[in-house]
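Here it is, the structure in full.
Note that this complex is displayed minus one protein chain, with the remaining chains in position.
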Amino acid sequence: MGWVAIEALRVAYGETRVLDDISLRIPRGSLVAVLGPSGCGKTTLLRAVAGLLPVTSGTITVGGRLVTGPGVQRAPEKRGMGWVPQDASLFPHLTVGENIGFGLPRTKQSDDLYCEPGEASGGVAGLLSGLTRSGRAARRTPVRVSAHASPLAPAPISPDRSNQNSRASRIAELATLVGLSELVDRAPSQLSGGQAQRVSLARALAPRPDLMLLDEPFAALDPLLRSALRTDVAALLRDQHNTSLLVTHDQEEALSLADFVAVMRCGEILQFGTPADVYERPVNSWVAGFVGDTVELDGVWRGGRVECALGSLPADWTGALSAGRASAPVDGTPVLVLLRPEWLTLAEPTTEHGTDAVATAIAYAGHDALVTFALADAAKTEVRARVAAPDLPQRGARVKLGVRQNALAYPQG
Amino acid sequence: MRIPLSVAALVAGATVFALSGCTQAAEPAVTGTETSDNAFTLYSGRDEALIQPLIDQFEETSGISVEVRYGNTAELGALLLEEGNATPAQVFLAQDAGALGALANADLFATLPAETTDAVPAGFTSTDDRWVGVTGRARVITYDSEAMSAADVPTSVDAFTDPSWSGKFGIAPTNASFQAFVTAYRVLNGEEAADEWVAAVAANSPVIFDNNRAILAAVNEGVIRAGLINHYYWFAQAAETGEANMRAQLSYPDAGDAGSIVNVTGAGLLSGAAEDADALEFIAYLVGAEAQQYFVDETYEYPLVAGIDAPAGLPELDSLVNPDLDLADLDTLADTQALLGKHGLI
Partner (left out) sequence: MTELLIPPPETAAPRAPARYRFGAPPWLVLIAALCAATAAIPLVYLVVRTTEAGLAELLATLVRPRVLQLTVNTVLLAAAVTLTCLVLGTICAWILTRIRLPFQRTLLLVSALPLAVPSYLAAYGWLVWFPNINGFWASWFVMTMVCTPYVTLPVAAALRGASADLESVARTLGRGPLRAFAAATWPQIRPAAIAGALLVCLYSLSDFGLVSMLRFQTLTWGINAAYGASFDRNQAALLALVLVVLALVVVAGERRSRRQVPSVPGRSTMPARAPGRTWPVYIAVLLAAPVAGVVVPVVGLLSRLLEAETLRAIDVPRLFEAIGATLGLALAAAVVAVLVALPIAALAARYSGRLVAVIEAVGFLGHALPGIVVGLALVFFALAAVPMFYQTSVVLVFAYVVLFMPRAIGSVRSGIAAVPTSLGDVSRMLGLSPLQAWWRVTARLALPGIAIGALLVAISAMKELPATLLLRPTGVSTLATELWSRTALFEFGAAAPYAAALVLVAMVPAVLLSGIRGTAREN
């Protein structure tokens, strides 16, 4: 059973179907990544789960609680979900600490008396102070803010002191958690993109949501920062035992972070499984190509093997994964043979087994390289192999290519 | 920032109510038999500076307090038409007979007691006692004294059809007093002559103004040589800038010329106030000797009751001819407007 269960979800804008019959289960405490190209509807899925847009039909339950269903459309603020948008979307008029504390509940009484940390009190005068330069500067003076944001400092006069205290300490706790405890008094405009995204995450985590929704949270960051931050975030979400739904178009991100990956295309989920499942046994060649590099060859099925340009290879029939073709085809059936570049092995040209090939191009990536080989057959078929840096051949070098694991065979066409 | 929405709403509400609280709400119209509560409401199309001293005087002598709403006559007339029987006003004091006639036609005026209306001679008041004339304003020609001598000023409005005046004289064809004058022209000289005159004037490039005041200002600045206005405006401006500084001067057309008619200002009693003794007392006061003398002395207007002399320097009222017509007759006015419209002046 999933902690979060999405059943037969449909979203349409007028005639256009954006989500078509989506079903998805997210086990408690796991991180599920929805992976798909731009415009596949994955952000729409996230917004539908969040309650930010109306669905046409289908149900969504979280922890057994129906939040979307026939006649039920729970308001976003009542779903207990956290939201981390792509552009961080920090409130520019609040400090980092105030942003983190934005969703923390305040009792009704303290709500009236409570003055937003660092903001001038005093009704309309305070409201207008936001219009002037000096007013804005005054709000950013760190003295006032730290008095509220630090758990050690006295809390503001409030009938519910303990509430204020726990609120302030929760802000401090989260600021520390995302490594920004020094910056709670800063204005969002003074943060870098990575810092802003951390604040956004802390803000979403603060009210302890039942489900975290992350909308391409790392897409706007530069690559180095991206990989560092996403490792941090994944660890943090796991430590907090959060159930999370992450939307991304970056397969590396999905595969490295998620417990389960849902691959989406044109409003439909094509495959749901562990990252290894999705990568090693994609349901079709499109999924295979979207989650990683592929080598695709034409072949003929012969009793558990395929005959192709790389010779006769042991193969798994994957027709069972996609609809319809459960049993293996009869011998002689043309099939599509699919390999990952790293499944290919290189050997000396003098080796007995293998297929003769010449290295024609090398795309060097430091730790390894993607090498293009031309086979010796009549069609000069090209295949690409991922080769670890120490084993890299020269361009023009002759090698024997082997295959280290079973190839995947798909129905043709 | 945490200001509840309710506070903002409260600020707005409080402002509005503070403002409305410090002013009086509309008074319901008085109904029933003749009553006196020592107060009534007056809509005055006459300017405050010139009528308020008289009202103060009335309040003092009668002990009746007058709530006055000032505006221009046309707008107040439109306002009264719109208010209908719901008007808070008891008396309307208008600058021209047309407005009074429009309200009388809409059955918004009560009939005035004969002893009030009889004080004013026929021709200067309504024919059916629905309103009473209070003062008279003579139609005059104002001219640029630096451009021409008094002797050269035309003595008849017929002169303005002459090509020598092309583009040099001003009229305010949308103004009630001009239209009353055209009506007089029609009555005195016949429809055919009136049609010819309007056509000729329209073809003679008249300079079109919105009101008499603007014509006078233009003559005083030497922008145009002459214009057709009411005498009263000249005296008002002369009082402000000094008679010696007036470049524009007045000339009175010959008696009998349509250009010499007298327009009247007047007062009417709103129908809801038919039995209001205070309002009736005020209207009677307006045609009494004290008020009439006040108009002569302070606003240079013609008194309309016997026994009060016209302001010094003005020809006697008797010497000016008012044709036998109801100045407030709107059917006649409509014909005049049709005539002006036909020749593109309005």
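Letters are used for the chains, namely A and B, taken in the order the chains are written, and counting of residues starts over at 1 for each.
Here, a residue touches a chain if its C-beta (ideal position, glycine included) is under 8 Å from a C-beta of that chain, and two chains touch if they have at least 3 such contacts.
Computed from a predicted structure; not experimentally measured.
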Item to check | Contact with the hidden chain (one of B:Asp47, B:Asp128, B:Glu146 or B:Asp162) | outcome: B:Asp47
Item to check | Of B:Glu75, B:Asp162 or B:Glu191, the one touching the omitted chain in the full complex | outcome: B:Glu75
Checklist outcome for this item: Sole touch to the unshown chain from B:Glu115, B:Glu192, B:Glu240 or B:Asp318: residue B:Glu240
Checklist outcome for this item: Of the candidates A:Ser30, A:Thr43 or A:Thr381, the residue in contact with the absent chain is A:Thr43
Checklist outcome for this item: chain B positions in touch with the non-displayed chain are 1-2, 4-5, 8-9, 11-12, 15-20, 23-26, 41, 47-50, 67-75, 77-79, 81-84, 86, 88, 98-99, 102, 174-176, 179, 207-211, 213-214, 217-218, 221-223, 236-237, 239-242, 245, 330, 333-334, 337, 341, 344, 346
Checklist outcome for this item: Note that chain A touches the absent chain at residues 13, 38-39, 42-43, 47, 50-54, 75-79, 81-83, 85-93, 102-103, 105, 127-128, 130-133, 188-189, 191, 193, 196, 200, 203-204, 207, 213, 215-216, 219-221, 247, 249
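We adopt the following convention: only the chains that are shown with their structure count from here on.
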Checklist entry - Once you find the CA centre of chain A and the CA centre of chain B, what distance in Å lies between them? => result 82
